[in-house]
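What you see is the complex with one protein chain gone and the rest in place.
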């Protein structure tokens, strides 16, 4: 039984996620959203491809980029937007904000503690075993969260309790300004094997591929065959969070130039390390900055445009118009400052 | 260059460890040592086989069974024994006790927090990189500590920082009264691979095998080839700690009989779970108890007697006499209550 | 007469009969709680790996999913390994969700010293935990309270840390202290270790202190084993004509401010007897409660000032004891 990929629906959800987050970004720049706003722009292919397989009663444990998943799961956009601007009428009455979104009706909880989605998903799955057999829990996290002890412990806990947890690792290759591969021993595939859990890798830019890969995994989960890891690559073009100063530093020529003074002084400072060390330090700063700049300038790998190209233009226009309408009415609810 | 196993020296060290811990056990039963005394009786093959390769400047991060390693590394037995009885003249002036032994001269530190030896060893190894090139750090832990987040994180940290850490996992198969395999997903070999670190498995009852296996591993460590894991099985015939009541319960027929009343009442209690659940519960208690009883009654796998049989009887007698003398003079220092 | 630990399991058993959503898990739980395991089956009583961060966090998730987990961490000291699950998740979700989602978990752990295991395994740490808004912390001093507070903790809709003192619980005394050795003695308070417990045990509401003794000269405020030390000191002081009120706060958070204020006002002298660290939070909080109420009372503390040493005689001097309480009272008398 091979169902066809529901491309238009996946496209619709991805556009909703994308456009909603673009609106949030604007609200953030307007100063109406406070704090560190981490967006999932670029991750929609992974999120939409997974969510489409969920049924009522499935649970979501989300990380510091919870918005796309909530949008896709059906949380009211106005409630979400109102929460972001701190309104009493928001999803969490203005108490949670963008990193601490909770939707009890959809069993969706988030946390800004890297790795916390792992134990949370294990707990949801345990409650499923007793209260909602056949339901699953999905943990969304970044790839660098895989080095956090509580996440590693959860892989093991899920394995030995045979919990129906799908660990979805959204791999953009970076943790803020650190290249994840440089801080991660082994590979994710071997990590999963190390805990005895199933593993599948997929390109997150291809929502259809995600959808196809995750279907059988979730079927197995529902049948009680124990936890699994979906490792999905992705590209997040805007970096860590809105207007990250470190990212601005490496991407803006002006800002990077402003750095060159202090860095050159540090390099020249004979009171510091041996010249070999100092050059090594400079090399590391430059290679990190250059690596990030190249990474962020990449324009391939966008799941939305990629799918769009394969779809009928009128259908696309219809979807986009519907989403625009939804976003506008959401923004109307939020009003102006 | 294949050096021969220094059998007599290994035997000597193992007997010192064994006899010293037997003396501690007696002091504990006399009430002169307080708290949870965890002994390493049965682990001597692993400890002696590893320690023989160490040189000055190498560091030890020890777990809740630190005594054999300190004995083997040369910490004064009287200082150790005096510490155990809480004397001002003890190794730590009576402040640390058996789970918190610190010997700064030998860079040996212990902790009763399961898994803490991992990060501790990473730290020692980092200090070696800067201050003592060519020196290594050894982390000793049980096999169940491998599910503790900080230990898992350390495997990764050691890998990515390329630290000279030897993770020695002493695998007796049990964590107190829990069968470790039932709570551990995957295998240790795959775990190590999952973090990109070298792995070797060996029978800890065969000190010569340990000695041979660990030699090349340590050579590699000293050459900066990154961390490695030595997985060594062992059999600890006396269970978790001196006189563990759970262990007494399963091993003493009288105590187990005393349990049968309450357990039978619980089984019969219709206010509880469905009868299927209750029988399942009873089955688990009995199988755990039986499994432990069988495990503890095993008399094979003792590294000391095993090596003894291969040695010349006069040499053995000489070693034993020397050790007896050392132990007696140590006990004399400790005096009577 | 019911033993302290048995009283807790009695309450737990009743609760598990009443509410099938209660599950129990932790390291070694199958043998530690074997009677519950046999009574309720392996789905409701299960072992965990040595992974405190994961299983505490899983308790939070399970509670969000509709269960009521009672999760056992053997020593409160080990909570430090997975504290984020309590401080950053359990304690915060009700507030962050705008009051729409609760986290009904009970974290059961042992605490306290007095048997020579040293300061990495004998801490109290209740002040640190109680300082976090959203976390309740209870520390019973008698079997009846142990049962009643366990009942109330399970019924509470937010997270509760339930601490049982190792000197009071036979099971833990035997395990951690080798308490069945005839060659060792501990200063175990008899009324704390065994006492009458109703079956089923009525809940003891969180945040309700109880007056264990009434006297007009000085108020001693304590909890857990400390209560018994206070009662002994009060006996001794009573013989010398100094009459003490002894307040057992029973729960560190919520804290029964009214009970503290009333007694402080009546006696004008307050001694906080707290096995937790001096700056651990509770003893200071007692001073603050009194001062905030505008009560001008003389104040002293008997607390644990330093890392608890291993040697029994050093430990005895470090933990609050009857002599130190008597001296503290005397210091307020002249």
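The first chain written gets the first letter, and so on, giving A, B and C; residue counts start at 1 in each chain.
The rule is simple: contacts are C-beta pairs under 8 Å (C-beta built on N, C-alpha and C of every residue); 3 or more make two chains touch, one makes a residue touch a chain.
None of the values given here were measured: they were computed from a predicted structure.
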Partners of the unshown chain among those that are drawn: A, B, C
Per the touch definition above, residue among C:92, C:108, C:212 or C:312 touching the missing chain: C:92
Sole residue of C:190, C:241 or C:294 that reaches the chain not shown, by the stated touch rule: C:294
Of B:75, B:141, B:154 or B:233, the residue in touch with the unshown chain: B:154
Residue, one of B:91, B:263 or B:289, that touches the chain absent here: B:91
From B:4, B:104 or B:253, residue that would touch the chain that is not displayed: B:104
Residues of chain B (touch criterion as defined above) contacting the omitted chain: 59, 61, 90-96, 100, 102, 104, 107, 109, 111, 113, 116, 118-132, 137, 149-150, 153-154, 156-157, 160-161
Chain A residues that touch the omitted chain in the full complex: 28-32, 34-37, 83, 86-87, 92, 94-100, 111-115, 144-145, 147-150, 175-178, 182-184, 242-246, 249, 259, 262-263, 265-267, 269, 271-274, 276-278, 280-282, 284-285, 288-289
Residues belonging to chain C that touch the chain removed from view: 53, 77-78, 80-81, 83-84, 87-88, 91-92, 95-96, 118-120, 127-128, 130-134, 253, 255, 270, 272, 276-281, 283-288, 290-292, 294, 296-301, 304-307, 309-310
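Heads up, the rule we're going with is that only the chains that are shown with their structure count from here on.
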Most remote chain, CA-based centroid, reference being chain B: A
Chain centre separation in whole Å, for chain B relative to chain A (CA means): 42
Chain B and chain C: spacing of chain centres that average the CA atoms, whole Å: 33
Per-residue overlap in chain C, given as positions that touch at least 2 other chains: 43, 48-49, 51, 53-54, 82
Contacts with two or more other chains, residues of chain B listed in rising order: 147-150, 182-184
